[in-house]
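Removed: one protein chain of the complex. Kept in place: all other protein chains.
Chains here go by letter, A and B, matching the order in which they are written, and residues are numbered from 1 within each.
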Amino acid sequence: MARMKFLCDADRCIECNACVTACKNEHEVPWGINRRRVVTINDGKPGERSISMACMHCTDAPCQSVCPVNCFYTTADAVVLHSKDLCIGCGYCFYACPFGAPQYPKVGNFGSRGKMDKCTFCAGGPEADNTKEEYEKYGANRLAQGKLPLCAEMCSTKSLLAGDGDIIAQIYKERVTKRGYGSGAWGWQTAYRESIAT
Amino acid sequence: MLIKRTERQARRGSLASAVANTSGGGFDRRTFLRRSGLAAGGLAALGALPLSSVRKAEAGAPPAKGAAVTIRKNICTHCSVGCTVIGEVQNGVWTGQEPGWDSPISRGSHCAKGAATRELVHGDRRLRYPMKLVNGQWTRISWEVAINEIGDKLADIRAKSGADSVYWLGSAKFTNEGAYLNRKFAAFWGTNNSDHQARICHSTTVAGVANTWGYGAMTNSYNDIRNAKTMIIMGGNPAEAHPVSLQHVLEGKEMKRANMIVIDPRMTRTAAHATEYVRIRSGTDIPVIWGMLHHIFKNGWEDKQFIEQRVYGMDDIRKEVEKWTPEEVERVTGVPGAQLERVAKMFATEKPATLIWCMGATQHTVGTANVRAFCIALLATGNVGAPGTGANIFRGHTNVQGATDLGLDIVTLPLYYGLVEGAWRHWSRVWEVPYDWFVERFDKSTAADGKVTNTMNTPGIPSTRWFDATLYDKKDVSQKDNIKAMMVFGHGGNTVTRMPQAQKGVEKLELLVVADPHPTTWAALAPERKNNTYLLPIATSYETNGSRTASNRAIQWGEQIVKPIFESKDDNEVMYLLAKKLGFADQMFKNIKVENNLPVVEDVLREINRGGWSTGYCGQSPERLKKHMANQKDFDMVTQKANSGPAKGDYYGLPWPCWGTPEFNHPGTPLLYNTNLSIKEGGGTFRARFGLEREETLPDGTKRKVSLLGNGYYSKDSEIKDGYPEFTLGVLKKLGWDKDLTAAELAVINKVNPTTPDAVSWSIDLSGGIQRVAIEHGCIPYGNGKARANAFGLPDAIPVHREPIYTPRPDLVAKYPTLPNRREFRMPNIGFDVQKSAVDKGIAKQFPIILTSGRLVEYEGGGEETRSNKWLAELQQDMFIEINPIDAAERGIKDGAWVWVTGAELDSKARMKALVTERVGKGVSWCPFHFAGWFQGVDQRPNYPKGTDPIVLGESVNGLTTYGFDPVTGMQEPKATLCQIRAA
Partner (left out) sequence: MANLFAHIRFMLGALALAFIIAMATPAAAQQPSSVNPTASAVKEQQLLQELNRIQGRISIPDARAGVLEQPAGRDWRNFHQVTLRWIGGIAILGMLLVLVLFYLMRGMVKIENGRSGRKVVRFNQHERIVHWMTATCFIILAISGINITFGKPLLMPLIGEPAFAEWSQWAKYAHNYLSFPFTIGVFAIFLMWVGANIPNEIDSEWLKRGGGIVGKDHPPAERFNAGQKLIYWIVVLGGTASAITGYLLMFPFYATDIAGMQLAQIIHGVVAVLFVAAMLGHIYIGTIGMEGAFEAMGEGTVDVNWAKQHHSIWLQEEAQKGASPAAKGRMAPAE
């Protein structure tokens, strides 16, 4: 059974933000909701690295565990999805998420949170695949169309990889061997409790 | 709610079962790698990996609409890499964007702009209909009224002030056909005041490189950088300006463990991935290159055979370089000798090596000389004309290469024929319009001595100085009258330095027409302007058909994805309508079919083919280009050659020169000057463009003649085993090859020049016969010459260092002054006076911080289009200035705080946010150049027509930039000026 993962090769990432706008484009994500973002560490200094980050679809996902209403579920591909019908916008998943993935539209007067929105690994939500309802709540369901997440597909330098964890780990490993350096599979230890030995 | 629950459980079940059912039919490894765009990445040993098990798609059914999906292929409009855009269209609406995996250039990738490009055609902030400014109010008008009123006003101005009073500012966003029509339009109108963005980005590159070895374009390609062992990126930040190019750069770097050296005043995002970063002072490129050559010559690392056979004048360079000792280089540039020696050694000895540059090199008063120095470094180390080498010049817009080629320029007709009589006669023959008709269309100017010249042969006014030509005293402008009308097609108003002057210029114009998808800065800059301003809504490139030339000279055909939205029309239609109104449509479109006011673009391209011999734009017929787009998958990613399929043997996009007629089936030239291939397969030699020999005066006063032709080198399969001049019928006759010409070809040649057919050359032979015969004999039509290290004829034949006009080192001005004042391009250039006065006034003390500028990945050019794109605008919401932590601390400036930046000229000032970072060194600041809509502290949002204001506005850096022009091209100097910063 495939285990879907993201891997951002920081030695390739140039903070071009293609992943960010590809996500906006594919899912018509509104202003203020950032399902994916690129963070630059040591900005402007030698050693600077940028990392594209979204929901990592963790193993034993903390969001799923802390959700008071159990709105999360993990698919057979190990993609962590949620139901906006169940979500109450409590914000607990945001406290628990190691990657800052959950996003909340601001509703009401005092910054209170609407229903949580996050990266779906382009796999939609609980509604029937590729229906209008699913699209409006969660965006496109590319996985059901046999496609991978658009962010990774459009990555300018093939830095962001998405797909079967074993395959992308192998690709990363080969890259590091070939070029002789690698700053690590960012987030893997935290998300998957594993690192890629290189 | 309870129903939902049922649904949800069903859904969970269905997913699991679906996965189970397709365990054999999901993604196999191959499909996965392809969909990840990694298939060609050299990842072989993955056989034992478990298969992914995503369900197989039936069809990419996008959200819910259920309508049939049409796939259309176009080219991203945001830089010159040429990424393929795949649009999914339903019921005429662009509903989805998919990666273009098959493109050998982009392999599915995009940057932020490309991945958000669909929004342009949703057009939340686009102009919807033609508008006119009536007493300061934007008023809707019809296309008919717009064309009529504009046409009448143009005719008035022409009658009163002459044809040269109207400036036709075109665009690098045009398709090739649009660019060609725009230049042709200016010719039919009767002026050479026709320019576009190349003036302000790579005009100096084109001039400098062409003057070195023949053609002023990228010699190799983005893909070919993969072959380099050493790459120097100098004055460019492709990680932000050309992100997809970094795919080739970084993969090449990884595969070959190549040296990647970034030389820049700013530690850019590109530098973050380099193996060596060299920080230099802005505007000292020549000393840095000379410093490298100093080490190279001293240690004998130069390629002596290459220089001997293929380069003219390298000894003159040696003399100049001797002066640049490591100590002097460090004093002027700040680069330590040891570091430069290391870089020089890598560049000269770890070959192949390539030099990549961009606007950091070109936008200086010494732009042309900078570029010349870069070429000389490549020549000295023998790094031209082979895979992994070359001058890899990254151009800026989708089709800035094509628009340059097609002569949207003040110094030439299409395809670099120049403005001489022969050029006009050539195009007259192609257009089938009498030469004398054009002579009549142009103004005649009378010099003080009474000599009358026809302005058809004199270069026009560069776009960097249109407002000077508007504001200067009439007698200072060498044409009948000042510039009275600006016809702006697809060009931002904030891209030229000295915007306070531009604002005055806009106020003074008698007519301003902005033909653009957006109103642009032109519409908002000068609120004092109340009338005689028209906005014409133009379709984007996605709403039109046509070809585009990427930076690597490859031409790609773009399909219209959707019809022009709102009331937009494409450029070609507007030009036709204007030509019709002005009365020359019949002549201009004589050989171009027009359907419903739309010129048929295939016909336009065929006309280009019929006249484009000089640059090898003759073989790329629309049919061949469409075949390439349909069979992208057949082309190899590194070599760009199709190894199978209908286009087998061709190089992707038939990179120019693609010799002969389309039927001749030349494969295109992926690498210029590559002697390892025969000409027929895309090889070449340096162009014999600068004469056969040159008379030199030796130190003892004696004179000798030195050959400028290749010395004992030639391309593969050449029947002439040495240098040779360009081909004419006469040359063919001497060689006895004229009998290979067909009767039909000979007839055409005789028709071109009935009196002296022997003088008909390869570039004006409309039959293509001379080219064909030369190539059949393994020879390149333009001759086999030497590249010039000494480019006699240029103001600085040997590049010498000259301090920027506004230099932070006034102490160096005495030794390295800018060129003396002079007249060029119909205007005075008083750079010398300005530099002297800045030194005398102690400007460097009052404005102690160097100001330089560059690109952000999210925005492009003047930024009106991209700042109107909600997916991009969200990512960069404020204009900012990067400032070093030490400078910030001295001024009490905090990261993210508002600051006032004041410029060294015109009492200019701008309010923006501070970004405190070590990316810039102490005493240096950097601004992105995409912002506009605030001016000198004033928010100009109300000046835009309602609903068309870009989402993000900000101060333009060009509100602060200063005087200074390259003597060869009129290039501005925004990359090295001075400013002061204080907390707001």
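FYI, contacts are C-beta pairs under 8 Å (C-beta built on N, C-alpha and C of every residue); 3 or more make two chains touch, one makes a residue touch a chain.
Every value quoted in this text rests on a predicted model; they were computed, and no experiment measured them.
J.: Pick out which of B:K73, B:H242, B:K256 or B:R279 touches the chain that's been left out of the picture.
T.: For the chain that is not drawn, the touching residue is B:R279.
J.: Of A:V29, A:I51 or A:V80, which one is in contact with the hidden chain?
T.: Among A:V29, A:I51 or A:V80, only A:I51 touches the chain that is not shown.
J.: If the hidden chain were put back, which of A:P62, A:G125 or A:G163 would touch it?
T.: Selected residue, touching the omitted chain: A:P62.
J.: For review purposes, identify every residue of subunit B that touches the missing chain, sorted by number.
T.: Touching the missing chain: residues 1-2, 4-5, 260, 267, 271-277, 279, 334-336, 338-339, 342, 858, 874-878, 884-886, 918, 921-922.
J.: For subunit A, which residues reach the chain that was dropped from this view?
T.: 10-11, 17, 34, 37-43, 45-51, 53, 62, 65-71, 85-92, 94-100, 104, 110-113, 181, 183-187, 189-190, 195
Keep in mind that, in the parts below, only the chains that are shown with their structure count from here on.
J.: From the C-alpha centre of subunit A to that of subunit B, how far is it in Å?
T.: Chain centroid spacing, subunit A to subunit B, equals 36 Å.
J.: Please give the residue numbers of subunit B that touch subunit A in the complex, ascending.
T.: Against subunit A, the touching part of subunit B is residues 1, 4, 7-8, 11-12, 14-16, 19-20, 26-27, 29, 32, 35-38, 41, 43, 45-46, 49-64, 96-97, 99, 107-116, 118-119, 239-240, 243-244, 246-247, 250-251, 253-255, 257, 267, 269-270, 272-273, 277, 857-858, 870-872, 874-875, 882, 917-920.
J.: Quick one: which bits of subunit A touch subunit B in the complex? Just the residue numbers, please.
T.: Touching subunit B from subunit A are residues 1-2, 11-12, 14-22, 24-26, 31-32, 43-50, 73, 75-77, 83, 85, 126-132, 134-136, 140, 143-148, 150, 152-158, 161-164, 166-168, 170-171, 174-175, 178-180.
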